[in-house]
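Take a look at the structure below.
A single protein chain has been omitted from the complex, and every remaining protein chain is retained in its original position.
After this line comes chain A, so read on.
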């Protein structure tokens, strides 16, 4: 049974529960224990119901077989960054990939998935999908730096809720808005999650530059003089230290269904890495061909314009 989060859907769930025999436990909300009737009244009467909303997002993180060490470390970094994720075993097949993955997600009881697919031991594709019938996106991942690099010196609590910052270009277009929504739901740690830690000491940066989404993760560090919780005047001295990982996402396609379905968006500027490599090879081939051509041309030229006999040819004859 998928976890329902939407406002309308929670309402439909409740009458169904009332039909069962045993008295249900009063529904637990963020404000404490409330009776279901009260809750339903509240939800019907007042339009704002943040008390009922609970972020029950669960992300399944998997990868394909034959993944590179670098990308595997990236995946492990993601697992440590998202306390609401579940890591699963490597997924084998290439055919019917979508169906297998959907099944897996249902099995684990997750609502989204991050799937890292590595092709030819070189290219990493990342799928971000919403399980039951939600949209899914395929990205090409570039410029990967994992947390293990010694140049990235920051550190933060494992499981603390991140602040998500988006650059303003996310509002410029429909597909960016959709991506922003998906990113908020997948990368944002749910509020009362079991494994989440209280303070906010790191920031995620998602910004669109050159039609790519760049990801950075910074630790918020403030020099502490007093032992106050609120640091007075510390706002000016607040610095950010990069924790990692770093990567750059190039959206390829957005599908209406999970791991399949009709295409909603296709990136017009996207060139697949295979094509790039093929082009390079062709260029090199062209170089050799041109050289051969130049040689034959030279030979023809020499044959057609013979040189005059050299006067000094036998000067040094011995």
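Before moving on, here are some points about what is shown:
The rule we apply is simple: a contact is a pair of C-beta atoms (placed from the backbone, for glycine too) under 8 Å apart; a residue touches a chain by one contact, two chains touch by 3 or more; residues count from 1.
Please note the rule applied: contacts and distances are computed from a predicted model.
Considering only "Protein TRANSPORT INHIBITOR RESPONSE 1-like", "Alkyl transferase", "Exosome component 7" or "rRNA processing protein EBP2", the record for the omitted chain gives "rRNA processing protein EBP2", by its UniProt protein name.
The residue touching the chain not shown here, chosen from A:139, A:170 or A:259, is A:170. Interface residues of chain A facing the missing partner chain: 5-7, 47-50, 53, 55, 80-81, 130, 134-135, 140, 142-143, 147-148, 150, 153, 155-171, 174-175, 177-178, 180-182, 184-185, 188, 190-191, 197-201, 203, 205, 207, 209-212, 214, 216, 218, 220, 222, 224, 227-231, 234-235, 238, 240, 243, 248, 250, 254, 256, 262-271, 273, 276, 279, 281-283, 285-286, 288-290, 292-293, 296.
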